[in-house]
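Worksheet for the structure shown next.
One protein chain omitted, others in place.
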Amino acid sequence: MELTPIKVAVVGASGYSGGELIRVLLGHGGAELACLTSRAEAGRSLAEVFPRFRGIGGADALRFVAPDVGVIAASGAEVVFLALPHGVAAEYAGPLLDAGLRVIDLSADYRLSDPSVYEEFYGAPHPDAGRLEGAVYGLPEVRPDAIAAADLVASPGCYPTSVILPLVPALRDGLVDPGTIHAVSLSGVSGAGRKAEIPLLFSECNESVRPYSIPKHRHLSEIEQELSIAAGEVVTISFTPVLTPVTAGIYTTVYAAAKGGAAAADLGRSLTSAYGEAPFVRLLGEGCAPDTKHVTRTNFIDIGWAHDPRTDRFVLMSAEDNLVKGASGQAVQSFNLMVGFPATAGLLGV
Amino acid sequence: MELTPIKVAVVGASGYSGGELIRVLLGHGGAELACLTSRAEAGRSLAEVFPRFRGIGGADALRFVAPDVGVIAASGAEVVFLALPHGVAAEYAGPLLDAGLRVIDLSADYRLSDPSVYEEFYGAPHPDAGRLEGAVYGLPEVRPDAIAAADLVASPGCYPTSVILPLVPALRDGLVDPGTIHAVSLSGVSGAGRKAEIPLLFSECNESVRPYSIPKHRHLSEIEQELSIAAGEVVTISFTPVLTPVTAGIYTTVYAAAKGGAAAADLGRSLTSAYGEAPFVRLLGEGCAPDTKHVTRTNFIDIGWAHDPRTDRFVLMSAEDNLVKGASGQAVQSFNLMVGFPATAGLLGV
Amino acid sequence: MELTPIKVAVVGASGYSGGELIRVLLGHGGAELACLTSRAEAGRSLAEVFPRFRGIGGADALRFVAPDVGVIAASGAEVVFLALPHGVAAEYAGPLLDAGLRVIDLSADYRLSDPSVYEEFYGAPHPDAGRLEGAVYGLPEVRPDAIAAADLVASPGCYPTSVILPLVPALRDGLVDPGTIHAVSLSGVSGAGRKAEIPLLFSECNESVRPYSIPKHRHLSEIEQELSIAAGEVVTISFTPVLTPVTAGIYTTVYAAAKGGAAAADLGRSLTSAYGEAPFVRLLGEGCAPDTKHVTRTNFIDIGWAHDPRTDRFVLMSAEDNLVKGASGQAVQSFNLMVGFPATAGLLGV
Partner (left out) sequence: MELTPIKVAVVGASGYSGGELIRVLLGHGGAELACLTSRAEAGRSLAEVFPRFRGIGGADALRFVAPDVGVIAASGAEVVFLALPHGVAAEYAGPLLDAGLRVIDLSADYRLSDPSVYEEFYGAPHPDAGRLEGAVYGLPEVRPDAIAAADLVASPGCYPTSVILPLVPALRDGLVDPGTIHAVSLSGVSGAGRKAEIPLLFSECNESVRPYSIPKHRHLSEIEQELSIAAGEVVTISFTPVLTPVTAGIYTTVYAAAKGGAAAADLGRSLTSAYGEAPFVRLLGEGCAPDTKHVTRTNFIDIGWAHDPRTDRFVLMSAEDNLVKGASGQAVQSFNLMVGFPATAGLLGV
């Protein structure tokens, strides 16, 4: 199917999420990169900043500009992706929306419907609380219609995607006890961003496995928000993020106690009912383990599961690329919904 | 302190655990490598099989011989380390004990006191059940006196060490609910052994994070045996091992619900009381995260912890080298106890 | 441009080159995978053998069959890719050609025009010497017309591509002394194939850099053949392949003495003249260093160069993906030429 390209802008395009977003959009027949902004790289070409894109789709000619709402609007972009740090994204979202553009924000700024939870987890008052009500938490598998209609989509975090998607069907269908959820997520180093910091050096991360943000990582806030919606009650969980020496990928183990005698087959039916038609959720089957290497650079999340009769607990396992399904790919998935493209447009590269 | 060297033998010395055992013993002033056996490498020198050891401590002259109880006994070895697959170790342990030698077995053969549990987890009747009663599960921090007196020490598995040591004090002191334990362990690839198998190839493991043996890994059997002893009741837990692209190292997250209002400080006191004098347990402190890169090639296990008031659960985090504290170093730690050497003899290299 | 798909077959499709070939072909609008063969995987689906492809382009339905010339021909395939070991490819090429199919062979079997050179380097008489004259060494940048017209294309090896492409223009234009060429190539581990061998294990390759096949690697035969053609005289070079711990990628340093006062600008002009219009050769410029991470999973080869006035030598540096430009992508590049597609069809993914 031939798509009529829609002009898009990427704001804050020089980090790892921005780079991956550009990679996906360069191969997306329905998107035209009308504007790329980066304060640090203004004036340089896309090919200079990301040598990988040299010789591809106009990357040699496309130049970064300094971020400016007027310039972005003047570019003709209809949809703007914000790949900015939290707190900074909110400076652009409002003016862009006011200028009549639609916004897909990859930061945490509009993910939490309750500004007090934002303040609790991010340590500062919400910078733009008035717009939270209109923002849609952008999990395409959970609320496609709301995303399609939204002007402001808050694209989920990488860890949240890997924890929420496996659990939502079981919580909705009452198969697990919401008070018993424990999660451990292993992330590649790109998830920490492209920052010049000693702990992210190759020689610090190679041959190293280490947890961090114990016991209250910021992503807990959006995970619990979404799990609570699915469960219909307040859900609080345990969560440990662990840095592992891969560039990309998140693997997550989730434990939850079975409720009311639910068996593995029940969980399988629940997952299939929720995701059987979802093009980017691959249900591997009972007892099947995912592997991050099969999802890197794709928009897939692979999910396996098992029931342990010894403890009467379920274990759910998911694998995704933190930069794609956990960030840029998922944002483009929302973009497809917003502009009426097929769900998989531009997202089936492996 | 000058030690009078004791002759030792290593049976099955050509794998990763065997190699690491030899590395530790070559630098141990109180051990003399009297006999090295390997069916596959018989006739080759230590330097040929492990080029790392060339030029060190007689490695060029020392030759592997085929495994034979008579030859081992004739070598003058007083203590024999068995670095063999489970099931095979039992073929040697009995005859060596009968010949008057003391045995430290790194396999699973003598770790479980109940042969029916062995059969449940290993899928075959125990090959030498009669000797189980006399075997000592060799956690030096837990039962040093029994190890010192033993003729047959069953040295613990790598995952078990990383799960048991953090939990034993809390279980003994009643700080956690034994029915709420969940563990996720991340292991380096050397833990799978030096086997020519496709899933262990560099190109399969690099940029890959993947769980396996879900939900019932064999090591659960010894973990639960030891946790049950500590708790004074039968303990059943959830456990997920995950393969990560490092050569060596295990990082483990353990969750357990606090009992009776126990706080982080209580857990800290419990750990300090148990391990304050243990030379190889490094208590990092509340809120401090371990990192496998600080323990690789050492016999240390680093432990951090936290209490999450949101869930009233503890999280315990441990890091060790799967081949050292999780295998060969711990075996030498038992050796030191058995022969009356200082606990740290030969084990303080970093 | 909408392409009318041509049916293709991949023989020996379960290795790393085969997998990468399938990945490229799945995304190629002008190729339809009519037949996949693998002796080891016959009966299994593409998604089972390569979980990465699950949910993509019919990968769940497509099944491997045992290799059989009749079955391949009956599939309607017009072009057959042979991703087989050397010596084995020749068993299939002849019968397939006789059946009227065109063949792109990724093995070494038809790369050398002189069967005695094959015997010298591969240690056995050539299995099908009669067809060597009709085979075309498939470097699309060097002889596109011959490839377009060929029925049997011998697709180049990974190392040769990385050494030959940088040198051909300089040799043709007489800028370097053909008797002074020294090359060192660093390859990712996937280049050794998907073989269950101890030296290819993660724990053997990680944190390891090591040369092999010193001083006479088999690929020297085709490198020297092509350099001799370019130079118009017999060229003999030094070449050291080195295994490095990346999954994919080859980086090559080539040294050659400048001739007749040639300067860096002369070399730049020579390269630009040869490759200025070549869509997959990216000339980085004088003094610019390539990086394998910018070419992995692409069909690009990046080339930088410099002249060292201290020695009056040129240094040429190239980076490519050993499995793409060094194998499967280059084979598809020849396929595009053979069937009259645009040169870049299916090959611009990054």
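By letter and in written order, the chains are A, B and C; residue numbering begins at 1 in each of them.
As a convention for this text, a residue touches a chain if its C-beta (ideal position, glycine included) is under 8 Å from a C-beta of that chain, and two chains touch if they have at least 3 such contacts.
Only a predicted model underlies this, so the values are computations on that prediction, with no experimental measurement involved.
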Touch with the missing chain holds, among C:Arg44, C:His182 or C:Arg269, for C:His182
Taking the full complex into account, find the residue in C:Lys7, C:Arg39, C:Arg269 or C:Arg313 that is in contact with the omitted chain.
C:Arg313
May I ask which residue of B:Lys259, B:Arg282 or B:His307 touches the chain that does not appear here?
B:Arg282
Looking beyond the chains shown, say which of C:Ser238, C:Thr272 or C:Thr344 touches the absent one.
C:Ser238
Touch assignment to the omitted chain, from B:Tyr16, B:Phe53 or B:Phe314, lands on B:Phe53
Considering the entire assembly, which residues of chain C contact the chain that has been omitted?
182, 184, 186, 204, 206-212, 214-216, 236-238, 240, 242, 244-249, 251, 253, 255, 287, 289-293, 296, 304, 306-308, 310-311, 313, 315, 317, 319
Spell out, residue by residue, where the missing chain touches chain A.
16, 188-190, 194-198, 200-207, 245-247
Which chain B residues touch the hidden chain?
23, 26-27, 51-57, 207, 279-280, 282, 291, 293-295, 297-298, 300, 302, 348-350
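Please note the rule applied: only the chains that are shown with their structure count from here on.
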Distance between the centres, which are taken as Cα means, of chain B and chain A, whole angstrom:
39
Among the residues of chain B, which ones contact at least 2 other chains?
204, 206-207, 245-247
